[in-house]
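One protein chain omitted, others in place.
In order of appearance the chains are A, B and C, and numbering begins at 1 in each one.
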């Protein structure tokens, strides 16, 4: 970490600063330039509050030379992490498609969709039991009962299951769940992240609507700091001024995350666009730029034509997406191959 | 709610839609225009998933005519709500200033700051015991012990206290806290909001970094739907592309929220700007456009000059802010007075 | 266009509104719903100021049923437009890569890069003569002389050339330029757009940093309304809170634009990311989701190793990108094929 001091800093304040830095067990290397004095800080700077430092009267700016995350950092773990859940591996060249309905509704529904997505080539099953809804008056999911139904579908099809937790008090119910999902709105629910760091379960961590990639990695770091290094990152669109799609899918996040971290990165084109026909082109594009997997909403319900056109695909449309994704796969960008020889 | 159908809708799909709407206990009034058919929906539309409707193949667009929040809606509760905590009232013309340190550090510290802010005119004390930090390696607050110290300061000064909860498991520790704060990152932690709806405590609900005013009101509605109508809203800056300030303070949110809801609205200029000297002008501006109160970070620690310039003010600077705010108050915009005669 | 009136509208104001609408040669079809009155407007509503209407006291909301653009609208022109410049066609299945240096520096430089990108497979040459720079103290381009050098490179290689205009007074200099580029900062320079509508030249119109897709199409409409329908749209990243990349590349814009308009859509991964190694994955992804072409910065200058790592690629790296793009092309998403059978 490099601290750039303002010209002619107040001596008393500088002394206080140096004392404080030493109290953090950092060695300070001052270097006098032509116009400015710089302090090089050596030691473990991950606990330094950079905003605080930057705001000091005598400080012009602070530059972090090391990233504030360690466990998630590719610099300290060059090879891709491979995470295995229910016998299925993701990352390091292993590409997986997680598919299933938005909400678990009935045993018949979840088992039917599970069979259909498996047949189309999905290797993991998703389905929501605890549903984060903007309105308190909207359906909140089947909750514990929904988890039971999901596990029946797992039993029937053998697909590992991914489902969302909304509060750490629900954790005991997730014992047989293969991957625990943390939703975008909980990406900085730090108490939940800490608790998940003490489980032995793979965690699928979705990027928050207004969170930077660095913040996403810091949230992964919360989980990993607790001892659980099985984190899968998920890009699902960020919030911008554009209204033609529900969110703005940030696909450049895929190669950038691959550069910054060794963790697998999946993309959710269903939530990112909110429009069913757009799932196909964006699933193809996500695959092409090197994602380790996809997360796609598929509904059943051929009788109730209601959902046609919503963000969920029919099983037939999902099969079509899978065909295109499989055709793209051999030609996809592979960050690790590009930068290793 | 008005549903605008596409031209020549598929008849089978239309029938399915009408059945589904009737299943939601809504009466449907079709009206045939020159170019389009419209469906007027009468009944309780708050449970209708507008995104789902909008995504249907046969639907051009959907227009909500009623807001999706009821308890928080000024249309159904014209007069300003007044919320009382520890004997201090906010809203309906009652203006309060909540001040105190970012983090509670020691008994001596929190009691000293409490006395200082009280003397300067603050009427409520803030102080963080549970601290949401981006990094797992940063100080996470004194937690339960911090709450104990805060209550000592309350006892000594008589100031009601406001402090942040980070998870619903911490709720039992908040028994003697006067106002429970929900931080920006937890604004859509719906499980927490539901639980707070069953307490009898005033809740200070901060706007999330990427949340619209309607989403803020929906989160207030979660608390109110549980039976607790004591919600204070807090504007604290949103995330934009501008980097000169930490966040972009959206002061137009103040009069707009006053129009949409009867709940009190306070502004936090410390977090919004992240720069101590900017607290004064923005506190003045927030007061001028009709905020019901302010939330300001004040630190003590005259010896440890470290924090000079950070987002916290010294007690002297806070006194200066209070003087200016008090001078502005008689000339401030008052939404309720403007629109009542 | 549908106008939703508030309940019990003021009669005098309603009368004024109806008079005003008739004055715009619109036929008004009122329809009385259970809760609201709606006015269906029939006729050419493209001149109606929707913001003005929406802001009226008696109006609850206004819903545009027709898009405000006509010439650019796919609804009125189902097949893809094919635009030909200097003998090279783009759109309707014709995929082109525009490559070249950021700035034209010398005859030797532009001719060398032109030969190199042609050899690697580029079919059009780009190069900046008039350079929009944030700082008045930065190099502003060779201007007229730069255009002369670019035309020499065109003559030598036969590649059609694309270069940016910054003001309509420069138009006479663009006589032999094949495609005139309008930069992101000029996307709503309406006087320039109008003037370009009277030329017979293909125009490459870049999306502004904070502009919606609808606004991009409205700017295309300015050019087309003047009689020039040869418009190529370019997605080059929008401005968001994320700082890991220079801008946020909105690839969902590609299929969405293909749905809304018949005009060709190209993607500029160089400006969108600002990072040279990211050009490859994002060029692949853009191709995969159905772009009609790419615009890529390539520099020469093997001696001056200075630019290594900037947003420009070396000719060798560009060749590598072309190989990957060519491998992806046969598997790319094709909007028109998807929705025609």
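A few remarks follow.
Methods note: a contact is a pair of C-beta atoms (placed from the backbone, for glycine too) under 8 Å apart; a residue touches a chain by one contact, two chains touch by 3 or more.
Being a predicted model, the structure only gives us computed values, none of them experimental.
Contact with the undisplayed chain is limited, among B:73, B:199 or B:212, to B:212. Note on the undisplayed chain: of the listed residues C:98, C:275, C:294 or C:328, the one touching it is C:275. Set against the missing chain, the residues A:131, A:239, A:280 or A:331 yield one that touches it, A:239.
One of B:71, B:96, B:287 or B:311 touches the chain omitted from the figure, and that residue is B:287. For chain C, the residues touching the chain absent from view are 12-13, 16-17, 20, 46-47, 49, 51-52, 55-57, 59, 68, 132-140, 166-170, 185-186, 188-194, 208-210, 215, 218, 221-222, 225-226, 239, 246, 274-276, 304-311.
Chain A residues in contact with the hidden partner, per the touch definition given at the top, are 2, 4, 27, 29, 31-36, 38, 40, 42, 60-61, 63, 65, 239-241. Mapped onto chain B, contacts with the missing chain fall at residues 210, 212-214, 238, 240-245, 248-256, 260, 272-273, 277-278, 280-282, 284-290, 324, 327-328, 331-333, 335, 338.
The criterion applied here is as follows: only the chains that are shown with their structure count from here on.
Once the centre of each chain is set as its mean CA position, chain A and chain B turn out to be 27 Å apart.
Per-chain CA centroids place chain A at a distance of 31 Å from chain C.
Chain B and chain C have Cα centroids lying 39 Å from one another. Looking at chain A, one finds that residues 210 touch two or more other chains.
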